[in-house]
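Before any comments, here is the structure.
Note that one protein chain is taken out, while the other chains of the complex remain in position.
Now for chain A:
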Amino acid sequence: MAASSRRNPPPLPGAENQDPLSEMAGEDSDEGEDIFVGNSNPVAEAFQPDTANGEEPADLFSEAETSTAVNSSITTSKSNGVHSDNENDLFAEVSVELSMENPSTTAKSSGAEFTPSLTLSATQPESMEQLEEEKDEDSFDMEVAVTNPEKIGDGMNAYMAYKVSTRTTLPMFRNRTFSVWRRFSDFLGLYEKLSVKHSLNGCIIPPPPEKSVVGMTKVKVGKDDSSSADFVERRRAALERYLQRVVCHPSLLQDPDVREFLERDELPRAVGTHTLSGAGFLKMINRASDAVSKMTIKISDSDAWFDNKLQEVESEELQLRKLHAVVDSLVNHRKELCGNTAVFAKSMAMLGNSEDNTALSRALSQLAEVEDKMETLHQEQAASDFFILAELLADYIRLLGAVRGCFEQRMKTWQRWQEAQSTLQKKREVEAKLLWANKPDKLQQAKEEITEWEGKVTQYERDFDRISVTVRKEFLRFEKQKSKDFKSQIVKYLESLLQSQQRHVKFWEAFLPEAKAIA
(Lines give C-alpha, C1' and ligand atoms only; values in the text may rest on other atoms or scores of the structure.)
Protein backbone atom coordinates (compact mmCIF):
# COMPACT_ATOMS: atom_id res chain seq x y z
CA MET A 1 0.00 0.00 0.00
CA ALA A 2 2.71 2.41 0.82
CA ALA A 3 4.43 2.91 -2.47
CA SER A 4 7.45 5.01 -2.18
CA SER A 5 7.68 7.59 -4.89
CA ARG A 6 4.29 7.78 -6.48
CA ARG A 7 2.31 9.20 -3.71
CA ASN A 8 -0.74 11.13 -4.62
CA PRO A 9 -1.78 13.71 -2.15
CA PRO A 10 -5.43 14.29 -1.56
CA PRO A 11 -6.82 16.00 -4.62
CA LEU A 12 -6.30 19.71 -4.59
CA PRO A 13 -7.37 22.28 -7.10
CA GLY A 14 -4.90 22.70 -9.84
CA ALA A 15 -3.41 20.40 -12.34
CA GLU A 16 -0.45 18.23 -11.88
CA ASN A 17 1.34 19.87 -14.70
CA GLN A 18 4.93 20.50 -14.15
CA ASP A 19 5.79 23.97 -15.14
CA PRO A 20 9.03 25.83 -14.75
CA LEU A 21 7.80 27.31 -11.53
CA SER A 22 7.67 23.93 -9.93
CA GLU A 23 11.29 23.52 -10.63
CA MET A 24 11.90 26.77 -8.94
CA ALA A 25 10.04 25.37 -6.05
CA GLY A 26 12.48 22.56 -5.81
CA GLU A 27 15.34 24.99 -6.02
CA ASP A 28 14.00 27.14 -3.32
CA SER A 29 13.97 24.37 -0.89
CA ASP A 30 17.67 24.45 -1.29
CA GLU A 31 17.82 28.13 -0.54
CA GLY A 32 15.93 27.53 2.61
CA GLU A 33 18.76 25.38 3.68
CA ASP A 34 21.35 27.90 2.75
CA ILE A 35 19.95 30.34 5.18
CA PHE A 36 19.92 27.69 7.74
CA VAL A 37 23.61 27.33 7.39
CA GLY A 38 24.57 30.89 7.90
CA ASN A 39 23.15 34.30 7.64
CA SER A 40 24.76 35.11 4.38
CA ASN A 41 22.44 34.69 1.54
CA PRO A 42 23.93 32.53 -1.08
CA VAL A 43 20.97 33.04 -3.31
CA ALA A 44 23.28 33.97 -6.10
CA GLU A 45 25.24 30.81 -5.64
CA ALA A 46 22.22 28.59 -5.54
CA PHE A 47 20.75 30.53 -8.36
CA GLN A 48 21.08 28.88 -11.69
CA PRO A 49 21.43 30.83 -14.88
CA ASP A 50 18.33 30.87 -16.92
CA THR A 51 19.39 28.47 -19.56
CA ALA A 52 20.52 25.82 -17.18
CA ASN A 53 17.27 25.84 -15.33
CA GLY A 54 15.83 23.16 -17.40
CA GLU A 55 18.66 20.73 -16.66
CA GLU A 56 19.97 21.65 -13.25
CA PRO A 57 17.02 21.21 -10.99
CA ALA A 58 16.53 17.70 -12.14
CA ASP A 59 20.13 17.02 -11.18
CA LEU A 60 20.21 18.71 -7.84
CA PHE A 61 16.95 17.52 -6.65
CA SER A 62 16.70 14.00 -7.79
CA GLU A 63 15.94 13.04 -4.24
CA ALA A 64 13.32 15.68 -3.98
CA GLU A 65 11.44 14.48 -6.99
CA THR A 66 8.51 13.67 -4.85
CA SER A 67 8.41 17.14 -3.47
CA THR A 68 8.40 18.75 -6.84
CA ALA A 69 5.65 16.48 -7.99
CA VAL A 70 3.59 17.29 -5.00
CA ASN A 71 4.32 20.95 -5.10
CA SER A 72 3.39 21.57 -8.62
CA SER A 73 -0.27 21.60 -7.91
CA ILE A 74 0.03 24.14 -5.18
CA THR A 75 2.44 26.48 -6.79
CA THR A 76 0.56 26.89 -9.98
CA SER A 77 -2.56 27.72 -8.16
CA LYS A 78 -0.86 30.05 -5.83
CA SER A 79 1.40 31.87 -8.17
CA ASN A 80 -1.41 33.82 -9.60
CA GLY A 81 -2.30 35.16 -6.27
CA VAL A 82 1.29 35.80 -5.46
CA HIS A 83 2.18 37.96 -8.37
CA SER A 84 -0.34 40.59 -7.57
CA ASP A 85 1.02 40.85 -4.09
CA ASN A 86 4.44 41.32 -5.45
CA GLU A 87 3.75 44.31 -7.55
CA ASN A 88 4.61 46.57 -4.70
CA ASP A 89 7.61 44.63 -3.81
CA LEU A 90 10.97 46.13 -4.51
CA PHE A 91 12.21 43.03 -6.12
CA ALA A 92 9.14 42.33 -8.13
CA GLU A 93 11.03 40.82 -11.03
CA VAL A 94 12.99 38.73 -8.72
CA SER A 95 10.52 37.14 -6.50
CA VAL A 96 11.03 34.19 -4.36
CA GLU A 97 8.90 31.30 -3.46
CA LEU A 98 8.85 29.26 -0.39
CA SER A 99 7.69 25.94 -1.62
CA MET A 100 4.84 24.46 0.24
CA GLU A 101 6.34 21.11 0.77
CA ASN A 102 3.46 19.60 2.53
CA PRO A 103 0.32 20.76 0.96
CA SER A 104 -1.81 18.58 3.11
CA THR A 105 -0.53 19.92 6.37
CA THR A 106 -0.70 23.50 5.33
CA ALA A 107 -4.19 22.97 4.09
CA LYS A 108 -5.06 21.44 7.38
CA SER A 109 -3.36 23.73 9.80
CA SER A 110 -3.20 27.14 8.22
CA GLY A 111 -6.54 26.81 6.57
CA ALA A 112 -7.75 30.21 5.67
CA GLU A 113 -4.52 31.80 6.60
CA PHE A 114 -2.67 30.39 3.75
CA THR A 115 -0.22 32.99 2.70
CA PRO A 116 1.74 32.40 -0.38
CA SER A 117 5.13 33.94 -0.46
CA LEU A 118 7.13 35.44 -3.24
CA THR A 119 8.07 33.52 -6.31
CA LEU A 120 11.57 33.35 -7.51
CA SER A 121 11.62 33.38 -11.24
CA ALA A 122 14.61 34.19 -13.28
CA THR A 123 12.81 36.15 -15.82
CA GLN A 124 15.61 38.40 -16.95
CA PRO A 125 19.37 38.00 -16.71
CA GLU A 126 19.63 41.51 -15.31
CA SER A 127 17.60 40.53 -12.33
CA MET A 128 20.17 37.92 -11.54
CA GLU A 129 22.95 40.45 -11.51
CA GLN A 130 20.85 42.67 -9.42
CA LEU A 131 20.41 39.79 -7.09
CA GLU A 132 24.09 39.23 -6.82
CA GLU A 133 24.82 42.83 -6.02
CA GLU A 134 22.01 43.18 -3.62
CA LYS A 135 22.49 39.82 -2.10
CA ASP A 136 22.99 41.43 1.24
CA GLU A 137 19.61 43.03 0.90
CA ASP A 138 18.05 39.62 1.09
CA SER A 139 15.88 39.53 -1.90
CA PHE A 140 14.48 36.40 -0.46
CA ASP A 141 13.86 35.28 2.97
CA MET A 142 14.20 35.77 6.52
CA GLU A 143 17.03 36.67 8.68
CA VAL A 144 16.64 36.36 12.35
CA ALA A 145 19.14 37.23 14.98
CA VAL A 146 19.12 36.94 18.72
CA THR A 147 21.25 39.60 20.34
CA ASN A 148 21.75 41.91 23.29
CA PRO A 149 21.07 39.74 26.24
CA GLU A 150 19.96 41.95 29.09
CA LYS A 151 19.25 41.13 32.64
CA ILE A 152 15.86 42.36 33.73
CA GLY A 153 15.05 42.57 37.38
CA ASP A 154 17.02 41.38 40.34
CA GLY A 155 17.50 38.38 42.49
CA MET A 156 15.62 35.18 41.94
CA ASN A 157 12.90 36.81 39.86
CA ALA A 158 15.35 38.20 37.40
CA TYR A 159 15.50 36.92 33.88
CA MET A 160 17.45 37.49 30.72
CA ALA A 161 15.72 39.21 27.85
CA TYR A 162 16.99 38.76 24.35
CA LYS A 163 16.42 40.98 21.40
CA VAL A 164 14.98 39.06 18.49
CA SER A 165 15.49 40.98 15.27
CA THR A 166 14.01 39.99 11.98
CA ARG A 167 14.78 41.22 8.56
CA THR A 168 12.58 39.96 5.82
CA THR A 169 10.94 40.68 2.55
CA LEU A 170 8.07 38.33 3.02
CA PRO A 171 4.75 40.07 2.71
CA MET A 172 3.11 38.20 5.51
CA PHE A 173 4.92 40.39 7.97
CA ARG A 174 3.88 43.93 8.69
CA ASN A 175 7.34 45.42 8.36
CA ARG A 176 10.63 44.73 6.71
CA THR A 177 12.75 44.89 9.80
CA PHE A 178 11.54 44.70 13.30
CA SER A 179 12.61 43.50 16.68
CA VAL A 180 11.02 42.37 19.85
CA TRP A 181 12.22 41.35 23.26
CA ARG A 182 11.75 37.79 24.33
CA ARG A 183 12.75 35.70 27.26
CA PHE A 184 13.79 32.08 27.37
CA SER A 185 10.38 30.78 28.42
CA ASP A 186 8.92 32.45 25.32
CA PHE A 187 11.13 30.33 23.13
CA LEU A 188 10.11 27.24 25.01
CA GLY A 189 6.49 28.26 24.67
CA LEU A 190 6.90 28.57 20.93
CA TYR A 191 8.29 25.11 20.76
CA GLU A 192 5.40 23.72 22.75
CA LYS A 193 2.87 25.33 20.47
CA LEU A 194 4.57 24.18 17.30
CA SER A 195 5.01 20.73 18.73
CA VAL A 196 1.36 20.37 19.52
CA LYS A 197 0.33 21.43 16.06
CA HIS A 198 2.88 19.92 13.78
CA SER A 199 4.47 16.92 15.32
CA LEU A 200 1.40 14.82 14.63
CA ASN A 201 2.02 15.41 10.98
CA GLY A 202 5.48 14.06 11.06
CA CYS A 203 7.29 17.35 10.89
CA ILE A 204 10.68 17.55 12.45
CA ILE A 205 10.30 20.34 14.95
CA PRO A 206 13.66 21.83 15.93
CA PRO A 207 14.10 21.43 19.66
CA PRO A 208 14.97 24.47 21.75
CA PRO A 209 18.05 24.72 23.94
CA GLU A 210 17.86 23.06 27.29
CA LYS A 211 16.82 24.60 30.53
CA SER A 212 19.55 24.99 33.06
CA VAL A 213 18.76 25.71 36.64
CA VAL A 214 22.34 26.05 37.73
CA GLY A 215 23.38 28.31 34.92
CA MET A 216 20.43 30.62 35.26
CA THR A 217 20.69 30.82 39.00
CA LYS A 218 24.22 32.06 38.74
CA VAL A 219 23.12 34.73 36.35
CA LYS A 220 20.17 35.69 38.49
CA VAL A 221 22.20 35.92 41.60
CA GLY A 222 24.41 38.31 39.76
CA LYS A 223 27.64 36.44 39.64
CA ASP A 224 29.55 38.60 37.30
CA ASP A 225 32.24 36.19 36.28
CA SER A 226 33.30 34.65 33.02
CA SER A 227 31.30 31.49 33.55
CA SER A 228 28.00 33.33 33.65
CA ALA A 229 29.05 35.41 30.68
CA ASP A 230 29.87 32.18 28.88
CA PHE A 231 26.54 30.71 29.86
CA VAL A 232 24.62 33.69 28.56
CA GLU A 233 26.56 33.74 25.32
CA ARG A 234 26.04 30.04 24.88
CA ARG A 235 22.34 30.38 25.42
CA ARG A 236 22.05 33.36 23.11
CA ALA A 237 23.83 31.52 20.31
CA ALA A 238 21.70 28.43 20.87
CA LEU A 239 18.49 30.45 20.79
CA GLU A 240 19.60 32.07 17.59
CA ARG A 241 20.31 28.77 15.93
CA TYR A 242 16.98 27.45 17.15
CA LEU A 243 15.08 30.34 15.64
CA GLN A 244 16.99 30.13 12.41
CA ARG A 245 16.07 26.50 12.07
CA VAL A 246 12.44 27.24 12.75
CA VAL A 247 12.16 30.00 10.19
CA CYS A 248 13.82 28.11 7.46
CA HIS A 249 11.42 25.26 7.80
CA PRO A 250 8.86 26.15 5.17
CA SER A 251 5.75 24.89 6.90
CA LEU A 252 6.70 26.12 10.32
CA LEU A 253 7.33 29.56 9.00
CA GLN A 254 3.75 29.71 7.88
CA ASP A 255 2.50 29.05 11.34
CA PRO A 256 0.89 32.12 12.87
CA ASP A 257 2.51 31.37 16.19
CA VAL A 258 5.90 31.84 14.64
CA ARG A 259 4.84 35.13 13.16
CA GLU A 260 3.41 36.23 16.43
CA PHE A 261 6.59 35.29 18.17
CA LEU A 262 8.65 37.38 15.83
CA GLU A 263 6.37 40.36 15.52
CA ARG A 264 4.15 40.87 18.48
CA ASP A 265 5.38 43.33 21.02
CA GLU A 266 4.09 41.70 24.13
CA LEU A 267 3.75 38.01 24.25
CA PRO A 268 1.56 36.39 26.87
CA ARG A 269 3.76 34.65 29.36
CA ALA A 270 4.17 31.06 28.23
CA VAL A 271 3.53 28.66 30.99
CA GLY A 272 6.04 25.92 30.64
CA THR A 273 3.91 23.12 31.94
CA HIS A 274 2.02 20.88 29.60
CA THR A 275 -1.03 20.23 31.62
CA LEU A 276 -3.01 23.32 30.78
CA SER A 277 -3.76 22.77 27.13
CA GLY A 278 -6.07 19.95 26.24
CA ALA A 279 -3.90 18.85 23.38
CA GLY A 280 -0.87 19.05 25.55
CA PHE A 281 -2.46 16.89 28.16
CA LEU A 282 -3.36 14.33 25.58
CA LYS A 283 0.14 14.47 24.29
CA MET A 284 1.50 13.75 27.70
CA ILE A 285 -0.67 10.71 28.03
CA ASN A 286 0.30 9.56 24.62
CA ARG A 287 3.93 9.95 25.53
CA ALA A 288 3.52 7.67 28.48
CA SER A 289 1.87 4.95 26.50
CA ASP A 290 4.34 5.47 23.73
CA ALA A 291 7.21 4.33 25.84
CA VAL A 292 5.50 1.01 26.27
CA SER A 293 4.18 0.51 22.78
CA LYS A 294 7.33 1.69 21.09
CA MET A 295 9.00 -1.51 21.90
CA THR A 296 6.26 -3.63 20.47
CA ILE A 297 5.38 -1.77 17.30
CA LYS A 298 7.04 -3.09 14.26
CA ILE A 299 5.56 -1.93 11.03
CA SER A 300 5.29 -4.67 8.50
CA ASP A 301 6.26 -2.17 5.95
CA SER A 302 6.91 -3.20 2.45
CA ASP A 303 9.00 -0.10 2.42
CA ALA A 304 12.13 -0.92 4.36
CA TRP A 305 13.34 2.61 3.86
CA PHE A 306 11.89 3.82 7.12
CA ASP A 307 13.33 1.01 9.12
CA ASN A 308 16.77 1.53 7.68
CA LYS A 309 16.67 5.23 8.23
CA LEU A 310 15.54 4.87 11.80
CA GLN A 311 18.39 2.51 12.48
CA GLU A 312 20.80 4.92 10.90
CA VAL A 313 19.46 7.74 13.01
CA GLU A 314 19.81 5.73 16.17
CA SER A 315 23.34 4.67 15.50
CA GLU A 316 24.31 8.15 14.42
CA GLU A 317 22.89 9.60 17.59
CA LEU A 318 25.01 7.19 19.55
CA GLN A 319 28.14 8.19 17.73
CA LEU A 320 27.41 11.86 18.07
CA ARG A 321 26.94 11.47 21.78
CA LYS A 322 30.28 9.79 22.00
CA LEU A 323 31.87 12.46 19.93
CA HIS A 324 30.30 15.16 22.02
CA ALA A 325 31.68 13.63 25.17
CA VAL A 326 35.18 13.56 23.72
CA VAL A 327 34.94 17.12 22.45
CA ASP A 328 33.81 18.16 25.91
CA SER A 329 36.84 16.47 27.33
CA LEU A 330 39.01 18.28 24.82
CA VAL A 331 37.53 21.62 25.81
CA ASN A 332 38.31 20.90 29.43
CA HIS A 333 41.82 19.79 28.77
CA ARG A 334 42.48 22.82 26.66
CA LYS A 335 41.23 25.06 29.41
CA GLU A 336 43.53 23.22 31.77
CA LEU A 337 46.39 23.63 29.34
CA CYS A 338 45.60 27.29 29.18
CA GLY A 339 45.81 27.68 32.93
CA ASN A 340 48.93 25.61 33.26
CA THR A 341 50.65 27.50 30.49
CA ALA A 342 49.94 30.82 32.17
CA VAL A 343 51.34 29.55 35.43
CA PHE A 344 54.37 28.15 33.68
CA ALA A 345 54.98 31.42 31.88
CA LYS A 346 55.14 33.27 35.17
CA SER A 347 57.46 30.69 36.57
CA MET A 348 59.74 31.04 33.58
CA ALA A 349 59.78 34.79 33.98
CA MET A 350 60.90 34.38 37.57
CA LEU A 351 63.61 31.99 36.52
CA GLY A 352 64.76 34.47 33.91
CA ASN A 353 65.01 37.09 36.61
CA SER A 354 67.32 35.02 38.75
CA GLU A 355 69.54 33.92 35.93
CA ASP A 356 72.71 35.93 36.05
CA ASN A 357 73.85 35.43 32.52
CA THR A 358 72.23 38.38 30.78
CA ALA A 359 71.66 36.81 27.40
CA LEU A 360 70.14 33.69 28.92
CA SER A 361 68.09 35.79 31.26
CA ARG A 362 66.65 37.73 28.39
CA ALA A 363 65.97 34.56 26.42
CA LEU A 364 64.11 33.06 29.35
CA SER A 365 61.97 36.16 29.70
CA GLN A 366 61.22 35.95 26.02
CA LEU A 367 60.27 32.33 26.43
CA ALA A 368 57.92 33.37 29.21
CA GLU A 369 56.31 35.84 26.85
CA VAL A 370 55.91 33.24 24.14
CA GLU A 371 54.23 30.94 26.59
CA ASP A 372 51.93 33.77 27.61
CA LYS A 373 50.91 34.19 24.01
CA MET A 374 50.40 30.45 23.79
CA GLU A 375 48.01 30.74 26.67
CA THR A 376 45.87 33.19 24.73
CA LEU A 377 45.93 30.89 21.76
CA HIS A 378 44.84 27.95 23.85
CA GLN A 379 42.02 29.96 25.34
CA GLU A 380 40.73 30.99 21.95
CA GLN A 381 41.07 27.48 20.73
CA ALA A 382 39.06 26.13 23.64
CA ALA A 383 36.32 28.64 22.86
CA SER A 384 36.37 27.51 19.26
CA ASP A 385 36.24 23.88 20.29
CA PHE A 386 33.24 24.63 22.34
CA PHE A 387 31.19 27.11 20.43
CA ILE A 388 31.74 25.65 17.02
CA LEU A 389 32.14 21.96 17.54
CA ALA A 390 30.57 20.99 20.82
CA GLU A 391 27.46 23.05 20.33
CA LEU A 392 27.03 21.73 16.80
CA LEU A 393 27.09 18.21 18.15
CA ALA A 394 24.74 19.02 21.00
CA ASP A 395 22.28 20.60 18.59
CA TYR A 396 22.29 17.58 16.35
CA ILE A 397 21.92 15.14 19.16
CA ARG A 398 18.73 16.96 20.10
CA LEU A 399 17.63 17.19 16.49
CA LEU A 400 18.15 13.50 15.96
CA GLY A 401 15.92 12.97 18.96
CA ALA A 402 13.28 15.05 17.22
CA VAL A 403 13.75 12.98 14.06
CA ARG A 404 13.19 9.82 16.00
CA GLY A 405 10.05 11.39 17.38
CA CYS A 406 8.89 11.86 13.84
CA PHE A 407 9.37 8.24 13.00
CA GLU A 408 7.55 7.30 16.13
CA GLN A 409 4.63 9.47 15.13
CA ARG A 410 4.42 7.56 11.89
CA MET A 411 4.46 4.30 13.77
CA LYS A 412 1.66 5.48 15.96
CA THR A 413 -0.38 6.46 12.95
CA TRP A 414 0.17 3.05 11.47
CA GLN A 415 -0.87 1.43 14.67
CA ARG A 416 -4.05 3.45 14.74
CA TRP A 417 -4.83 2.33 11.23
CA GLN A 418 -4.16 -1.29 12.07
CA GLU A 419 -6.30 -1.10 15.13
CA ALA A 420 -9.12 0.44 13.14
CA GLN A 421 -8.80 -2.36 10.62
CA SER A 422 -9.05 -4.99 13.27
CA THR A 423 -12.03 -3.23 14.81
CA LEU A 424 -13.67 -3.16 11.40
CA GLN A 425 -13.01 -6.83 11.03
CA LYS A 426 -14.65 -7.52 14.35
CA LYS A 427 -17.66 -5.43 13.39
CA ARG A 428 -17.99 -7.40 10.19
CA GLU A 429 -17.91 -10.61 12.13
CA VAL A 430 -20.60 -9.28 14.37
CA GLU A 431 -22.65 -8.40 11.33
CA ALA A 432 -22.17 -11.86 9.87
CA LYS A 433 -23.29 -13.40 13.11
CA LEU A 434 -26.30 -11.13 13.24
CA LEU A 435 -27.21 -12.04 9.67
CA TRP A 436 -27.12 -15.65 10.52
CA ALA A 437 -29.03 -15.13 13.76
CA ASN A 438 -31.47 -12.96 11.83
CA LYS A 439 -31.92 -9.96 14.08
CA PRO A 440 -32.78 -7.12 11.70
CA ASP A 441 -32.83 -4.19 14.16
CA LYS A 442 -29.41 -4.94 15.57
CA LEU A 443 -28.31 -5.59 12.04
CA GLN A 444 -29.05 -2.01 11.10
CA GLN A 445 -26.87 -0.73 13.92
CA ALA A 446 -24.14 -3.11 12.99
CA LYS A 447 -24.22 -1.95 9.40
CA GLU A 448 -23.97 1.66 10.55
CA GLU A 449 -21.01 0.85 12.70
CA ILE A 450 -19.37 -0.92 9.82
CA THR A 451 -19.79 2.08 7.59
CA GLU A 452 -18.38 4.30 10.31
CA TRP A 453 -15.38 2.12 10.77
CA GLU A 454 -14.82 1.70 7.08
CA GLY A 455 -14.61 5.43 6.90
CA LYS A 456 -12.17 5.50 9.74
CA VAL A 457 -10.03 2.85 8.18
CA THR A 458 -9.85 4.80 4.95
CA GLN A 459 -9.10 7.97 6.85
CA TYR A 460 -6.38 6.44 8.94
CA GLU A 461 -4.83 4.80 5.98
CA ARG A 462 -4.72 8.11 4.23
CA ASP A 463 -3.23 9.68 7.33
CA PHE A 464 -0.62 7.05 7.41
CA ASP A 465 0.24 7.56 3.79
CA ARG A 466 0.38 11.27 4.28
CA ILE A 467 2.56 11.12 7.29
CA SER A 468 4.83 8.69 5.51
CA VAL A 469 5.28 11.19 2.74
CA THR A 470 5.93 13.99 5.16
CA VAL A 471 8.34 12.05 7.26
CA ARG A 472 10.26 10.99 4.23
CA LYS A 473 10.44 14.49 2.89
CA GLU A 474 11.33 15.95 6.21
CA PHE A 475 14.02 13.40 6.65
CA LEU A 476 15.59 14.11 3.31
CA ARG A 477 15.48 17.80 3.98
CA PHE A 478 16.98 17.22 7.37
CA GLU A 479 19.78 15.13 5.92
CA LYS A 480 20.61 17.82 3.45
CA GLN A 481 20.66 20.47 6.11
CA LYS A 482 22.68 18.32 8.38
CA SER A 483 25.21 17.63 5.71
CA LYS A 484 25.59 21.31 4.96
CA ASP A 485 25.70 22.29 8.55
CA PHE A 486 28.33 19.81 9.51
CA LYS A 487 30.47 20.61 6.57
CA SER A 488 30.36 24.32 7.07
CA GLN A 489 30.86 24.23 10.80
CA ILE A 490 33.69 21.77 10.67
CA VAL A 491 35.41 23.75 7.97
CA LYS A 492 34.97 26.83 10.14
CA TYR A 493 36.50 24.97 13.02
CA LEU A 494 39.43 23.80 10.96
CA GLU A 495 39.98 27.34 9.79
CA SER A 496 40.16 28.49 13.36
CA LEU A 497 42.74 25.79 14.02
CA LEU A 498 44.60 26.99 11.00
CA GLN A 499 44.73 30.56 12.19
CA SER A 500 45.89 29.42 15.55
CA GLN A 501 48.77 27.50 14.01
CA GLN A 502 49.73 30.48 11.92
CA ARG A 503 50.13 32.55 15.02
CA HIS A 504 51.97 29.69 16.63
CA VAL A 505 54.50 29.85 13.84
CA LYS A 506 54.88 33.58 14.19
CA PHE A 507 55.52 33.44 17.90
CA TRP A 508 58.19 30.81 17.72
CA GLU A 509 59.85 32.44 14.78
CA ALA A 510 60.20 35.55 16.87
CA PHE A 511 61.69 33.61 19.71
CA LEU A 512 64.28 31.60 17.79
CA PRO A 513 66.82 34.42 17.26
CA GLU A 514 66.60 35.24 20.96
CA ALA A 515 67.51 31.69 21.80
CA LYS A 516 70.35 31.71 19.34
CA ALA A 517 71.66 34.91 20.83
CA ILE A 518 72.47 33.24 24.11
CA ALA A 519 76.20 33.31 24.69
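Side notes on the structure shown:
We take it that contacts are C-beta pairs under 8 Å (C-beta built on N, C-alpha and C of every residue); 3 or more make two chains touch, one makes a residue touch a chain; residues count from 1.
We adopt the following convention: contacts and distances are computed from a predicted model.
The chain that is not shown carries the UniProt protein name "Sorting nexin", picked from "Sorting nexin", "Elongator complex protein 4", "Large ribosomal subunit protein uL13c" or "Phosphatidylinositol glycan anchor biosynthesis, class S". The chain that is not drawn here is touched, among residues A:Thr217, A:Ser315 or A:Thr458, by A:Ser315. Across A:Phe178, A:Trp305 or A:Phe344, the single residue that touches the chain missing here is A:Phe344. Panel shows chain A; residues 312, 315-316, 319-320, 322-323, 326-327, 329-330, 333-334, 336-337, 340-341, 343-344, 347-348, 350-351, 353-357, 359-360, 363-364, 367, 479, 482-483, 486-488, 490-491, 494-495, 497-498, 501-502, 504-505, 508-509, 511-512, 515-516, 518-519 of it touch the chain omitted from the view.
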